[in-house]
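The complex appears here without one of its protein chains, the remainder shown in place.
Coming up: chain A.
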Amino acid sequence: MAAAIFSLFIFVVALLIGTSSASSSGLQILQAERQIELTSHIVRVYLTLKIENTEDAPATEVLLAFPPTQFDHLALVKAAVTVGKKRKKSYVPLEAKPTERPDAPNGTKYHSVSLLKPLAKGETTNLEILYILTQSLEPFPEEIAQSDPQLVYYHDSAIILSPYHIAHQATMIKTPSNNVESFTQVDPAHRSGSELRYGPYEGHGPYSYSPIIVHFENNHPFAVVEELEREIEISHWGSVQVTESYKLAHAGAKHKGAFSRVEYQSRPGGSGVSSFKHLLAVLPPRVHSVYYRDEIGNISTSRLRTNSKKTELLIEPRYPLFGGWKATFLIGYGVPLKDFLFESAPGARYLNYTFGCSIADTVVDKLTIKVVLPEGSKDPSVEVPFAVKQSLEKKYSYLDVIGRTVVVLEKRNVVPEHHVPFQVHYKFNPLFMLAEPLMLASTFFLLFAASVVYLHIDLSIRKKC
């Protein structure tokens, strides 16, 4: 009985959203499983879909629907198709890109996943989808005192939003601790420990939506880099110099009232649980001349651990960061050129470097990467596996006459999954390397020549006696 009422309710919701026109496609989702990870401040959603084509026309793409609020916080969508059975299962990545639909109800936004091969009628395929949401945990209460834990809200829908009919679905939500204040009941839904389970729900039409709120404790440091500018300067004399300037903020619940050092010192576990003291930056191996400073000087609280695989820099901002507090700093290091610069063709080179932010487990709101090419390089082009904003600049560094070309890449909402290599191709004549040393040498030569001339010339009007 209850199930019948419930399905009626869902039907009404579906009608309200107005789906009649959107479900033109003949695809149907047989089984959907969703797992939402809320353990850190980055929300990762794993979606497993089993899709069947019910129409005659072969389907080439699958649409993923997102409510507009989620779409704005969407950092990354990754899709893969499962190939093979059981043991020999492998994943082939698929391309997912945002698309617009004219008939989208209530401002729903889409990502379209192109399938490897068109799906004929009656065929099924398994899709694995990962999407990442940032800034989707809303602290409540918004302000907490030093000794309070941090509680947050997560908003979503118990039913997966989709333009297709979903036959069978379930959602799992994983919270960082057992401390869940409340969650919206959409039967069947139950909690065991740190796991919340919504579903299974059967037979929901397209654009079904059932809003839920989960209120839980999350003391994970909400480290958000509001702005990061990475400058990668290539010197063909053997080094790549990287300078990263961070604007870090604690994006969790705002700190309220007094900050007591006594309590913070004497009760490390009980006071300021949501604050964080240090961060870990992972740098490439074989780095040299690492520095960590800010506008007013060196920050002495950092530790560098190196091994042959990677370098870890443990940095401590000048003060622990409580909710709403900010810190800006600069990390700089040099890496050997031969690790990152390669020759593709005679006269053509490319830099292969990692995109994203060195600090582990952070979100970057606005990332700017500036690749400073050596003076005299030509035809820069960039290869990045996702969409970025590109532009060119000029920079004058030491002894530059014509200036260096700077390739500027901008991207918003960067998560650790964006740490993938990107390439900058350019043409460079090695003779340009000699320009600056020759300039210096000739300056000194002229200086000495001038002094020799000066010593040997007599400019006085009167003859010296």
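Simple rule for what comes next: contacts are C-beta pairs under 8 Å (C-beta built on N, C-alpha and C of every residue); 3 or more make two chains touch, one makes a residue touch a chain; residues count from 1.
Convention: contacts and distances are computed from a predicted model.
Not shown: a single chain whose UniProt protein name, out of "DNA replication complex GINS protein PSF3", "dolichyl-diphosphooligosaccharide--protein glycotransferase", "Methyltransferase type 11 domain-containing protein" or "Ribosomal RNA-processing protein 42", is "dolichyl-diphosphooligosaccharide--protein glycotransferase".
Of the listed positions A:115, A:144, A:251 or A:327, the one in contact with the omitted chain in the full complex is A:327. For the chain left out of this panel, the touching residue among A:213, A:360 or A:401 is A:401. From the set A:97, A:261 or A:338, the residue in touch with the chain omitted from the display is A:261, counting the whole complex. Residue A:319 is the one among A:237, A:319, A:342 or A:448 that touches the chain not shown.
Only one residue in the set A:55, A:294, A:339 or A:410 touches the chain that does not appear here, and it is A:294. Against the chain not displayed here, chain A makes contact via residues 257-262, 265-266, 293-301, 318-319, 324-328, 396-401, 465.
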